[in-house]
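Chains shown are a subset, placed as in the full complex.
Read from first to last, the chains carry the letters A and B; within each, the first residue is number 1.
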Amino acid sequence: MTPAETSATAAARRHDPDVRGFASDNYAGVHPEVLAAIALANNGHQVSYGEDVYTEHLQEVFQAHFGPRAQAFPVFNGTGANVVALQAVTERWEAVICAETAHIHVDECGAPEKMGGLKLLTVPTEAGKLTPELIDRQAWGWGDQHRSQPRVVSIAESTELGTVYTADELAEICRHAHDHGMLVHLDGSRLANAAASLGVPMRALSTDVGVDIMSFGGTKNGLMFGEAVVVLNPDVVRGVEYVRKMSMQLGSKMRFMSVQFEALLAGDLWLRNASHANAMAARLSAAVADIPGVELTRPAQSNAVFAILPREATERLQKRFRFYTWNEGTGEVRWMTSFDTTEADIDTFAAAVREELA
Amino acid sequence: MTPAETSATAAARRHDPDVRGFASDNYAGVHPEVLAAIALANNGHQVSYGEDVYTEHLQEVFQAHFGPRAQAFPVFNGTGANVVALQAVTERWEAVICAETAHIHVDECGAPEKMGGLKLLTVPTEAGKLTPELIDRQAWGWGDQHRSQPRVVSIAESTELGTVYTADELAEICRHAHDHGMLVHLDGSRLANAAASLGVPMRALSTDVGVDIMSFGGTKNGLMFGEAVVVLNPDVVRGVEYVRKMSMQLGSKMRFMSVQFEALLAGDLWLRNASHANAMAARLSAAVADIPGVELTRPAQSNAVFAILPREATERLQKRFRFYTWNEGTGEVRWMTSFDTTEADIDTFAAAVREELA
């Protein structure tokens, strides 16, 4: 037994490697190809803070997906990506329009406000998706010194509710925003799932529709850690490098972030992982659709299934499988799949749902 | 060739694994035992955001080093650790006293001020080390509403200048701070090097002398990424979990941070790595001490060697080896060693110095 095995065993012994649940796609580990890429990069010295050859090469990798103007800035996590990106396209007095279910509003402990000094102007939506009409509820008051000036529309693809915008819907939002002098930020922590769902390249949902800046997610699609701020329209973005550093998002051994993205994006791993997770969600959706007492509440367009079932059934199921109640009020639950979910996982779980509702 | 090798090869091909320099300890990669531990943890699902078994176990690991009251909160990087830790021990209107050479003042792009709203009160020092007398230059004005209230003394062990405080010096600083109602934050991004240098356990330089909260470094001592905010005196600290999240420092797949720390700290890897890096610095210091034209400017107490040499010699050397000029004014350079520096690296470099100065 090597020293590493010894020292790491204490915790690993408490960890059953065969248990997988449906709580979140970030409960999964690292895809083996990503881990292998990390190991390949672990030799000798590389300049720190992003001047390494992996990060240099990463620009080509991102440009192959998002066009020749794309610039990628690896950061640590999704909250970091969002707050860095939004600061880089706003003046101090500007505001961001988003859905009231947006991750930046409900899941980041106030980071946009507290770290970025960003005012969020929220809008209620049907299923996490903004429209020009919904944006207009907050898009007003330019020139009025009393109103934090709306400058960015922030949308997520796919959304927090597992829904997916079509390319046309995104284009319409971008056109509307630009017509009003606003920019568009896309929270793409699950952009790969949306692209896989729609069967289009990722640029069809970002660069091509007019998105200005993007948070691109890797962690939920098989990386160990790492997201990227991706500038799509460099004309409207200022100071990303400084904002990243002052926002505590500059990694020193950045090669290990960049090589993960290379492993994900240089080939088709991003698509394989996302398609698989989506397929598992579809399989689950299909498997439980006809169970009496299960009401599917939203279309399973990416890697999440939302359903309402009786609370007691939920409680019994949660003793056997890990997943979250999404809405305490209605009893709606969320089941997420990931790149490592197996067909057997789905079948076992669907059988358990059927059992607990019998 | 596996798909991972294929996809990651593009950048890796530009990367010569045999090149190592003296620019920074974060130019090095990951220690093999750490990478092995990561691989061990990469199975099945673990609860995200720190409720995994690795992070749970990590508390015992840190407590073995820093005493039973220690609480460890993994974060992404050193700037994040510093800004989270300082926020957790200050009210909005309070200030931090530090050396004018402190990392938080000169190397974090204003993160303490811009993200934490922290006022830094700086003091010039001899070699990066504060003393009670130096602290007193800024420790005044309590109760005066016009003065941001001094609340924390922030010191680094080892310092940015490679110097090391003795345990007695640290105890004196802590006593002085506490006598004035202030707390002590220790930037321990290289605490292992200091402990190795002094031949004492790390708690002798932190818990035992009265440090209240600490940024504990892993990246510079062989981890891939990851630092930890370590609370040593829980009585004076509030809300670390929330501050960490709102400061964009909460990792989702935290098991991969925690297991690295376990690999480093459960056995003696921390000490082996730090001792080796220190020994390489000492070897370098000894090897160049008698070279005419080389003036060693500070004692090599940890893993850094500072020297002044003629600018032309520096320029020629920098074409062959990567390292930084520390002070443009005096021509002082910094040579850093790391866990992976070899004796041959030192001997080759020392020979080159001798050659360029001949």
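General remarks:
Assume a residue touches a chain if its C-beta (ideal position, glycine included) is under 8 Å from a C-beta of that chain, and two chains touch if they have at least 3 such contacts.
All values reported here derive from a predicted model rather than from experimental measurement.
Whole-complex copy count, one sequence throughout, 2 copies displayed: 4.
To be clear about the criterion, only the chains that are shown with their structure count from here on.
Chain A maps onto chain B through a rotation of 180 degrees [Cα fit, steps of 5, range 0 to 180].
Here the spacing of chain A and chain B, counted between their Cα centres, is 31 Å. Chain A meets chain B in the complex at residues 2-12, 14-21, 23-24, 26-30, 32-48, 52-54, 56-58, 60-61, 76-80, 83, 108-111, 114-115, 219-220, 224-225, 242, 245-253, 255-259, 262-263, 266-267, 269, 322.
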